[in-house]
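Just passing along the structure, written as structure tokens.
One protein chain omitted, others in place.
Just so it is clear, A and B label the chains in written order, and each chain counts residues from 1 on its own.
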Amino acid sequence: MEDVLVVKNLKTQFFIYEGVVKALEDVSFSVGKGEVLGIVGETGCGKSVTAYSITRLIPDPPGRIVGGEVKLGNLDLMRNIKDEARFIQKKRIKIKHNYKVIRNNELFFNTIRGKYISMIFQEPMAALNPVYTVEDQIAETLLLHNRTRLLKIMKSASNHLSELERWKDGGDIDIFDDELGEEIDKIKKTARGAESIKFHQDLLIEGARGFSKKMQKYEEMLKKSIERDELEDRLLTDPNPATQQEIIKRLAKESKKINLIKMSKQMKRNKKDPLLIEARRESFSLLESVDIPNPRGVLKSYPHELSGGMLQRVTISIALANNPKVLIADEPTTALDVTVQAQILKLLRDLQDAIGTSIILITHDLGVIAETCNRVAVMYAGNIVEMAEVKELFRNPKHPYTIGLLQSIPRVDDPNKTLKTIPGNVPNLINPPQGCRFHPRCPFVFDRCRVEKPVSIEVSKGHTVECHLFSGKVNAE
Amino acid sequence: MTANANSASSNLARALRTKFQSFAKTFYFYTRSPIATIGLIIVLFYVLVAIFGPIVLGGNPWRMTQYLSYHGQYIYNIPQPPSRYFPFGTTFEGYDIFNGVVKAARIDLMVAAIVVLSGALIGTFLGSIAGYKGGLTGEVIMRVTDIFLSIPSLVLAIAFLVIFSRTLNVMVLALIVIWWPTYTRIVRGQVLSVRELKYVEASVAAGSSSIRTVLKHIIPNSIYPIFVQVSLDFGNVILTMAALFFLGVGFAGYWTPEWGNIISIATTFSSGIPAITHYWWTVVIPALAILILVVSLNLMGDGLRDVTDPRLRR
Partner (left out) sequence: MSKVLIDAVGLRKYFPIKGGVTGRTLGYVYAVDDVNIKIYKGETVGLVGESGCGKTTLGRVLLDLAEPTAGVLFYNPEDSVSSKVSELYKNLKTNKPSELKKEEKKLVEEAKKADVYRNKKRNREFRKKVQIVFQDPVSSLDPRMLIKDIIAEPILINGIPTEDGKRKKIKGDELLNYIREMIGEMGLNEDHLFRFPHEFSGGQRQRIAIARAISIRPEFLVLDEPTSALDVSVQAQILSLLEHLQQKYEMTYLFITHNLAVIRAVSDRVIVMYLGKVVEVSRTDDLFENPIHPYTQALLSAIPVPDPERKRNIVVLSGDVPSPANPPAGCRFHTRCRFAEEICTKEEPKLEEIKEGHTAACHFAREIISGQKKPAPAPTFST
């Protein structure tokens, strides 16, 4: 399986009053194409920090990614992380930021986030802006990252205006072989009822008219946007770091030129702007694809008017708007009720089947993991202690922590199971235990655990464990 | 567990140590901001001047009016520029500015402290009743507060001073009347949010009476914004007082060492703006004394707000 995202030795620390919190300690994993990787662990084990580190959303100060590699295609997202800041060792560690590098990285990451990697958060209410309508917020991400597609559809629609009008009048439509054809196929498949199809038709025709009126301007825009897309794609595929550097510089320069606020204001004024109309149609179609009843009403509503489950559907539609390579879902169902959780998990699975995005699902609920994921990584105190296929992990857990975790879950389906507990508490990561970080709570602890940090060992195919119990066996074999 | 760990005094010491540690942490965050630290140092300097200045200096600022010459110089009525003998110069009527400014620190800071602290006390009392009890009592308190807030504060103070008498006591009273409503508002807002917290409910569930709950849980947890407001208002009181003196409704005569009053001496006795610009030190020096203190108090208040708001702690 082709790996979409490879994380190697990721190390994140938080510099706070009490000391340095070693939140992530050499975290490594990879996500295959179309795979759902679950990351499970308790509070403070670093699962969310992992997600935020990958997308560079760690608040700084106090957090900093200290080292490691995150490869998206051929591009290392952390390539100049060490240039961003210097550490001065005094009584407390002082950080000297290099703001120029940070600003440039930020500009470059704006092209990655939302387009190649997107995120769903635990609190959908907090993830959406309360002063904008749902439509504005979905359209924003489309306008930012997906202009090429929107313009292509509009262009094709303006070429086929007469056919579209015939379609609207009740006639049938021939399938075109470009973007518009695909889109019409999709509309026919996903649209619910005649009213929904009419909405699509109206907007397509209106947009096409707008496009043909100022053909030249939009053609120009399309050309530029295609160029930019090509640049971005080259960035991910080109193996040469020097070329990457150059492309990043060019992208950053262009990003500075685009004034998003100005752009959106201009477009708002020009209600007939085909880009805006198409973004609205696309938002509508996205909401339909996440099974929202009455998508037209939802488009016009503000986040506080919707329920938690509905909002999470909206954030999912935003996250998937640009067909990202990786979707990171950080506890997407924790704030929801079980019946709604079941809906959302079903939706995520269906969408994943349909568009093939890789998903990193972060949760503390092993039940959710068991039902949704292909592979699982178990985290403890900033380390991935065990990683395996989901069936293998549940059938044959190896790490003492995983075993303890599985035994401590109350089960609905098994009344006679006695709950076992893992003694002790999660360690303080400012002064984590020496050697294996789990050793103070481990029932199988022996001397080596207290001094030496275990390395990852493959016990069977695709099943790795960080535990000294198994290193001995492998050595003996 | 050792036997002497049980003794009452060591337990008290442990409790105190924990509280001190938490204070030390807050102080560390405070000193992280250099500007706030500078503000604190300047304010402390003013406090020291207010305590020891009058003791060290002695004499009256206006004793100069009694002599026509001093150290061989003719001083009566014409302002003298800063010199060896008058570090800040003298103002009209032979008033020694240095002496006046130093002595004013005590009066200004004392009045500000009395006003702000009593305002805070009244505000905390009324605000916590209004917030916790709510209902009609709360409504009445808040409406009265609104009425006081709706009258321009300076006008209210002038009215007080003119109607009663122009003495120090009346001025303090007038300023307290101006200041309590702000605190009532702040405390009420805080109490409204704190009383919804679970530990308050736990205390109620434990059978605690309303008074006990308010004193033990609600006030200690809603008082921090008050500290910030106190430090900010300190400066405001001094400014208001200066304004009252400047408008000529201060208390007790021309010679009171008060910063605003020293300025007003210059403005009353001089023959218009050219004279003041010529004798610039008569206005600028007392004004600077006010300015530096008020700015430092504001810096200190900002710093305090930052450390008491955990979200801003980094």
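The rule is simple: a residue touches a chain if its C-beta (ideal position, glycine included) is under 8 Å from a C-beta of that chain, and two chains touch if they have at least 3 such contacts.
Model, not experiment: these values are computed from the prediction.
J.: Could you tell me which of A:Thr190, A:Ser212 or A:Gln343 touches the chain that is not displayed?
T.: Missing-chain contact among the listed residues: A:Gln343.
J.: Which one, B:Gly58, B:Gly135, B:Pro152 or B:Gly207, makes contact with the chain that was left out?
T.: Counting the whole complex, the residue in contact with the absent chain is B:Gly207.
J.: Who touches the missing chain here, B:Thr37, B:Asn221, B:Thr267 or B:Asn298?
T.: Touches the omitted chain: B:Asn221.
J.: When the complex is taken as a whole, what residues of subunit A touch the one chain not shown?
T.: 42-44, 293, 307-310, 337-343, 345-346, 364-371, 390-391, 394-395, 404-406, 408-413, 415, 417, 419-423, 425-426
J.: Extract the touching residues of subunit B with respect to the undisplayed chain.
T.: Its contact residues with the unshown chain are 1, 5-6, 8, 11, 14-15, 17-18, 22, 197-199, 201-208, 212, 216-217, 220-221.
Here, only the chains that are shown with their structure count from here on.
J.: Quick check on the complex: what are the subunit A residues that touch subunit B?
T.: Per the touch definition, subunit A meets subunit B at residues 16-17, 61-62.
J.: Quick check on the complex: what are the subunit B residues that touch subunit A?
T.: 25, 28-29, 313-314
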